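With one protein chain held back, the other chains of the complex are shown just where they sit.
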Amino acid sequence: MIRGSAIVRRKEAKKGIRLTIMIVGESGTGKTTFVNSLLDQKILDHKYQSSDGDMTASAWERTFLPQTAHEEPGISITETNVEIIDEDDSKLLLNIIDTPGFGENINNEVCTREVINYLKQQFDLVLAEETKVRRNPKFVDSRVHVCLYFITPTGHGLREIDVECMKKLLKYVNVLPVVARADSFTEVELRRFKRTIMEDIEKYNVPIFEFTYDEEEDDYDVIQEIEFLNKIQPFAVIASEEVFTREDGTQVRGRQYPWGFINIDDAKYSDFPILKSVLLGSHLQDLKDLTHDFLYENYRTERLSNVGGMQFEDDNANNLLPRDFSFMGNPAREKPPPSLSNLAALANSELTTSMLGANSTRALYEPSTPTHKSSMLFDDVEETSGSPATLKNDTSSVQSRTTDDSRTHRADTSQSSVRIQGVYDDGASVGSASAQPQRQQMRMMSETIPYVLNHERIEQQKLKLQQLEERQVRELQMRADMLERKAKELRLRERTMNAQSEQHQQGEQNESAIKKEETLTDLHSVLQEQ
Amino acid sequence: MATEHSAHASKESLGITSAPLSEKPAPAREVKVIRRKLNGYVGFANLPKQWHRKSIRRGFNLNVMVVGESGLGKSTLMNTLFNRNLYSASSAAIPATEKPSAVEIESLSADIEENGVRLHLTIIDTPGFGDAINNTDSWTSIVSDINNRFDTYLEAESKVTRNTIADTRVHALIYFIEPTGHSLKPLDITFMKQVHGKVNLVPVIAKSDTMTEEEIVEFKQRINDDIITHNINIFKPAQFENDDDDTILSTQDLIAKIPFAVVGSTTAVTTADDRQVRGRSYPWGVIEVDNEEHCDFVRLRDLLVRNFLEELRERTGNVLYENYRTEKLKKMGIDQDNSVFREFDPNLKQEEEKVLHEAKLAKMEAEMKTVFQQKVSEKEKKLQMSESELFARHKEMKDKLLKQVKVLEEKKSQLEKSKTTTGDGSLQPAQKTRKGFLR
Partner (left out) sequence: MTVDQVGIANLPNQRFKIVSKEGATFTLMVAGESGLGKSTFVNTLFQSTLKTPVDNKARYKRGIHATVEIEVTRAELEERNFKIRLNIIDTPGFGDNVNNKDSWQPIVDFIDDQHDSMMKQEQQPARGDKKDLRVHACLYFIRPTGHSLKPLDIEVMKKLGTRCNLIPIIAKADTLAQKEMNEFKSRIRQVIEAQDIRIYTPPIELDDQASSDHAKSLIESMPFSVIGSGEDEIEVAPGQFVKGRQYPWGIAEVENEDHCDFKKLRSLLLRTNMLDLILSTQELHYESYRTLKLESAETGSKRSRRLHNPKFKEEEEALKKYFTEQVKAEELRFKQWEQNIVTERHRLNKDLEEVQATIKDLEEQVKRIQLGKK
């Protein structure tokens, strides 16, 4: 089924463009600040509420407790939805996935695992929806389009966790490595660090997102730009939540140090404005397309070929794929489509959600409109740096939902918690609003769903399992002992009976059968000893 | 207490070793050391200043033993040295003749403060030394007292908790030589030889006002000759390489004046030019104690307190005590293990760990192997047994059964024989029997 792209685009414009960004990286590398700088507004709360800052919805759980600081936080995954309305009425629905707690534990093996689980889960949701006869018209595609991996600014290179995590993430999401807190590097050091990272990426074979171009189709300027982007990877950013007023009255987002002031939107100082335009502008569509056409397809193929046999029900399967994969060579295309029954089983096994829908023709995906090279939000880099505060918060309604629901029941997230409506306004953004003409509206529909995963709970489970195993082993041992005892008894009885029978043997009655118990093995006790 | 740690601290805390910097033993693995002279000011050169401050806070202590025949002015000299009446009047004036022949050990303590610096002084007196007719053994109690003090320290040092070790070791022994004008007496030589390895020996010529300047010079010469010929170690202050020229000169001068010819007096007298000085007034003039021209008292004081007190203590702790301890422990049968004096080497440590690990692994393997083999052979035996038992029983039973068969067959053939005449159905049973065997 191929639909006319024009129609879809109109629909799309009305509904808005959806983009899901995941931020991963060790805590304290400036993730939160980066997001807040990116959107020019305080969207995410910091790990700890600043003592004199505004108390926001979730402040109560973000109060700093020194007594419990030694407890490993595990990892949580939160979603925050933001709606940005451009002046031409085009909407951008941003979903920010944060991963607080990442890298903060003593043993961080759980972190990567949980992030991957989350990504897979989003793919599974789409997969399940795809296979439904009746589609849910309200289905929201929650696949993550890009993952910004924040590299700890060590100056040495990548660390084990960086390499391992990025390598694993690559299968499910476009990974863009980012060096945050770039203000800890001098120019020379930063160049060296970037080079080391790229060397490491090559050395450890971590194929991060690459900006590609078509030599025949793209014009010279675009090719130059793309090559530039590839050259400056990884993006080194400096972020700030503070807005300062310059002498000429303009507002600047920046960092004030005793030794100088950093304008974060100045491309001379950091790659922040470039990354901003790449993410929200020039490569937004590329990221989305790659996610669907390549990553998701690969996942899908893998998933389906793993489930059950390979029976073909071609008609059905073809109908399930609403897209024309012409965007790029897709290896997944060649694989045979799956059977419906398998899919249903898969969906049921994975999800406890009940997404009922009536509209079977609903578009699950945004269409592949030609890549916008010029930004939807920002015209180009230079302009952005000149007018940093372009976003203004008009009405912000915040919905904060918190649950400690377990990870598999994400959709069940209860609504039982606090609901606060209010306006986020730190002095800075208000200031920017008055100074700048209203160009864009931003509505925030923050749904922070902590997908709490207590590390301790996992440990406890492990322990319980261990105990269970031990108990089982002990029981087995006991049973084996018992059996052996019984065997001995039986043998004894047999012997006496044999003796008796021999005495009374008349030639007719004969206990000639050899007892079976004699050969019972007790080898597992040998194993036990080891 | 202020005096309690300083001895201990000076010895070990700093990691200061008595060996000079240059003397580096060549280890098996060359230890790489970066050597650099800094131009800028980093600040660790402030450490001596920090010690300066710290030492004031902690205070100092000094234990001086005075040995000499009675009547040589020991107590007077001590009183003069520290400028106070250390000896109470009662003990000072007891005539020597009333003393018993045994040597006694008496100690007096005093805390002296000067410009905020505190000194805990202990004077160990040995009344009765050399007073008997036969003095051959008069040093034994002195030597054993010195040893006891070392032992006490050794014991304290080996305790589990040793936060405060009182240092009672003798830091200096002032030996009074009678101003005979001849040379050292046999008792002097014997005694000095007994103690020179255990204490900082400071010989002084007592009551030097009884000799003329020339006599003193000659006497000193003879004493020094004796000291050299008898290989007696007396305390001589070391020269610091960083000292300025004045200090070097004055130290050299001080060494040249050994043994010090001293005069003690706490009474103030008036000199001819009308100055009030400590000294002794004679009809022919006044001997000023504090005048370097008149006697070596000032030199002695410099050596004991002003310039070399800390060195006396250092040498006591780092050399004399250590030597005593080494000998004592070796006598007790404690073997020296020089392998513990080794520079830390991570590679070496890794190798050690590897060896440990391999040993552990080997042990584990051996244990598991034996258990395994034992279990396997047990099981094998069991199975073999049941196998052979099975066959044996089978054979036995079969034999029995076959015997029965034989008996029956015999019976049958007998019966058949007897029955041939009737000739009734003999074929049928035979067939049946055969059938059974063929099955």
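In this document, chain identifiers A and B correspond to the written order of the chains, with residue numbering beginning at 1 in each.
To be clear about the criterion, a contact is a pair of C-beta atoms (placed from the backbone, for glycine too) under 8 Å apart; a residue touches a chain by one contact, two chains touch by 3 or more.
For clarity, every value in this text was computed on a predicted model and none was experimentally measured.
Partners of the chain left out, restricted to shown chains and counted across the full complex, are A, B.
Per the touch definition above, the residue from B:E178, B:D209 or B:D302 contacting the chain not shown is B:D302.
Counting the whole complex, the residues of subunit A in touch with the unshown chain are 27-29, 46-48, 50-51, 64, 66-67, 69-73, 104-109, 112, 152-161, 163-164, 181, 183-184, 186-187, 196, 199, 203-204, 242, 255-262, 268-269, 507-508, 510, 512-514, 516, 519, 521, 523-524, 526-527, 530.
FYI, only the chains that are shown with their structure count from here on.
Centre to centre, using the average C-alpha position, subunit A and subunit B are separated by 64 Å.
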